[in-house]
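With one protein chain removed, the remaining protein chains of the complex are shown where they sit.
Chains: A and B, in written order; residue numbering restarts at 1 for each.
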Amino acid sequence: MIAVAQARGGARRLQFLRAWSARIGLAVFLFVVGVAFLGPYFAPHSPSAEPGIPFSTPSKAYPLGIDYVGEDVLSRVLFGGRTVIIFGALATLLAYAVGGAIGLLAGYSRTLIDPVLMRAMDVLLAFPPILFLLVVATTPRGQGHVALVSAIAVIHMPSIARIVRTAALETSVRGYVEAAVARGDRTHVILRREILPNIWGPVMADAGPRFTVSILLVAAINFLGLGPSPPTADWALMISENRIGITINPWAVVAPALLIAVLTVSLNVVADAIAHSLGKSLDVETLRR
Amino acid sequence: MTESVLRVEGLRVGLERGAAIVEDVTLELRPGEVLGLVGESGSGKTTVARALLGYTPPGVVIDAGSVQVAGQEIVGCDERELRRLRGRLISYVPQDPATALNPSIRVGDQVREMLDVHGVEADRGRLVAEILGRVQLPGDAAFRRRFPHQLSGGQQQRLAIAVALACGPRVVVLDEPTTGLDVVTQARILEEIGRLRQEGDVALVYVSHDLAVVASIATRIAVMYAGRIVEEGPAESVIRTPRHPYALGLISSVPDHVAPRRLVGIPGVAVGVGGRPSGCSFAPRCAQRVSECEEAVPPLQRVDAHRSVRCIRWQETPAPKVDLRGVIGDTLDAAPLLEVDALRAEHRGRGASVVAAADVSFTVAPGECVALVGESGSGKTTIARCLVGLHAPAGGRILLDGKPLAARARSRSREERRSVQIVFQNPYDSLNPVRSVEDAVAWPIRSLRDLGRREAAAEVATLLERVRLPERMARRFPGELSGGERQRVAIARALAARPRMLVCDEVTSALDVSVQAAVLDLLAELRRDLGLAVFFITHDLGVVASIADRVLVLEEGDVREEGTVTAVLSAPRSDYTRRLIAAAPSLAIEATGGPSHTSRA
Partner (left out) sequence: MGTLATTRARWRRHPLAAYAVRRVAVGAVLLMFVSMLVFGATQVLPGDAASAILGRSATAEQKEIYRKELGLDRPLPTQYWSWISGVVQGDLGKTLASRDPVTSFISVRVGKTLVLALATLLVLLPVALALGVWAGIRRDRAADHVISGISLGFIALPEFVTGTLLIASIAVSLKLLPPTSIIESGQSPLTSPRILVLPVLTLCITAAAYIIRMIRAGVVESMSSDYVQMARLNGVPEWRVVVRHALRNSLAPTVQVLALTVQYLIGGIVIVETVFAYPGLGQGLVQAVIARDIPTVQGVAMLLAAIYVVINILADFVVVLLIPKLRTSQ
């Protein structure tokens, strides 16, 4: 079955779209991403201009009202989606790059690195992700983009490394790899021809939920006020900034909250559909711990 | 004449909307009889077996026919009625007791649950001990408190049989009950089943892919092909004078260590559900096919009072051809191609090391076929891996043309690596799923023989022809091939290196017998045509008898016996060999006394 999948790669790759929920999920997700990246071109005001009276309710000029310092909520919503998506994506990519390399090394060498990696992983697994991010944020240089992206990547790394390691180990005892070893093929040839193409699928199967988790973590840190500082527009930050005025202009809170909700939920629906089409069940549970 | 206790008529089981999985199944069985339901993978035998209990997997329904057990109709019963009947009137013994026994229920409670569920009024504690005793399991309290994982494979299967017998059913369905057990344990379980048949008024349905095993216990045999019974009759006459060409093919495919003979495989592949032709399903593979065969499904015809066959030309079916191999093996004077000298191999586990080969020595001459036979865990595979440089020996030497080989493949010269090629056991993981057949076969030509891409591609066609695969297979991917086809590709890939010796590690154990026969035949042809030496690893003495010249018998890393196939099989010197030979089932079709099971000897 897998082989057919790869043989007919193109058609099969989009097979997850057969479920109507996946199609709607993908459309909604793309819409929110569109809002986040194209939004700034449609924003009626500058996100940091202060044209109004704080917490004014929606009006014609300001469809979502005014926020706590007098900025236009709609403009800030249109500007505020990029951070979570970009940092979430960067953290996920970094996690895959480093975690994948470590896992491959551990799986292929099987010697010293393997036990060290496994113990290091246990230590990291002893931290709830939020707690880990908070500890990092306490450090002198812990409250910047770089620290946040790296810390989230570190949270994902152990499990990615483990999955890659397991996949590499499983693949390396397959007949076709053994045959290549017995033929005396060079290591890099074996990796490229026989191993990598076969571990790609299982390793990437949970890229979707990982991306969701990364976005959730970035948003949580931004919400706690440990991410970008106030003049910057950010959906999560907007929620905490404007909470005090929730009774006066709830839209300043509800609008960004709804966008984050729609973003993560739609992404998760798509990720679930992809996982299903790969014959796996969604793994967001274990990732979130 | 006793009343039949199982009567199946016109049974059809199919997908909820559409194709039939099995159809037109008609059977009859009397108490004390054992029906052997034989077929290869995909023939529908397990579907029939479960339908006898009114069970179908989700998405599958029994849509026609009748199944009567002791006069009680099963088809059309609701779930509650079925529950009442299952276990009490008809019960089931699963294929793999290791997964079919609930891991958290104790041995005694596994049996007792049947008594509870079916409301058997008795001193249940004593009854449980008694039931366990019937299958030769200890009935004491300590044993009853064990969990299934604390039993051996054979004990687990006995327990599963005990559970099936607990409420005294009239019919017991056994679904491949000995597959996965080693031959010696299998022989004991078969003995047990034989005793059950003799002692009670129970009728047994024994489902198996292994004709030799079925022949040893069945009184009647039904052969299934592509969802239909193609031949049915008394066991002895079906085996000695098969009337359906498929039954004939199957019988000619079964390797036999008692009467070593050349095997004749069945050409082609079985058709799956949905892809069956409109006429006789076997027609595309049949040698005696006429155009009429393709027009309509042949009806089941009476051969005599006790036999029926689904073939319009059954009278043409020849008798099984017995092409005995005669005296096999001779001492060759030629210088050995490969020489293994005091090989020692170990597996390093946690702290302790397990010896896979203690002190193994043998030689393989050019063009010779040496078989290494032993049960699982005897160290066979490790020895094969040492030969091709996948496992570093802990001691001893391996010499090719008199020159010692390095431990690891990558330290060997290209010429050395080219000369010895390996084919693995599992056809489902021996080919890279993302590489096409052409790519897989062409690669060794390029990497080991330095030919260019175009020359390699040109040679692929020749190699595929060599292993009797059509040229169009070159573009296919492994996922689109059957097990037998994959194994042929794996052989073609090994041949691509132009080796002088092939190491075959259980290459046919995952294949159906008819496919196995064809692959063994291919290997024999390659030896003849290319002068290829073959080192053949197997657990099956029948396979040894049909392909090898000489044989080594391995037990726990030690060679117990070595010699020509004829010498070892007809006059074994070691106890272990004797036990193996006694336990191995055989069709023994040349014998005048009909099918016999030698384990009781």
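Going forward, contacts are C-beta pairs under 8 Å (C-beta built on N, C-alpha and C of every residue); 3 or more make two chains touch, one makes a residue touch a chain.
Model, not experiment: these values are computed from the prediction.
A.B. asks: For a quick check of understanding: of A:Leu117, A:Ala182, A:Ile260 or A:Leu278, which residue touches the chain that isn't displayed?
C.D. replies: A:Ile260
A.B. asks: Using the touch definition from the top, which of B:Glu9, B:Asp96 or B:Asp558 touches the missing chain?
C.D. replies: B:Asp96
A.B. asks: Considering the whole complex, not just the chains shown, which residues of subunit B touch the missing one?
C.D. replies: Touch with the absent chain occurs at residues 50, 53, 55, 79, 82-88, 91-92, 94, 96, 99-105, 113-114, 117-118, 147, 149-150, 163-164.
A.B. asks: Write the list of subunit A residues that the hidden chain touches.
C.D. replies: Given the touch definition above, subunit A has residues 21, 119, 122-123, 126-131, 134-142, 212, 216, 219-220, 223-226, 236, 239-240, 243, 246-247, 250, 253-254, 257-258, 260-261, 264-265, 267-269, 272, 281-282, 284-285, 288-289 touching the missing chain.
Everything below uses one rule, namely that only the chains that are shown with their structure count from here on.
A.B. asks: How big is the gap, in whole Å, between where the Cα atoms of subunit A centre and where those of subunit B centre?
C.D. replies: Result: the chain centres lie 49 Å from each other.
A.B. asks: Sort out for me which residues of subunit A touch subunit B in the complex.
C.D. replies: On the subunit A side, the touching residues are 1-7, 174-176, 178-179, 181-185, 189, 193-194, 197-198.
A.B. asks: Which residues, counting only subunit B, touch subunit A once they are in their complex?
C.D. replies: By the definition above, subunit B touches subunit A via 385, 388-390, 409-410, 412, 414, 417, 421-422, 424-426, 429-436, 440, 443-444, 447-448, 477-480, 490, 493-494, 497.
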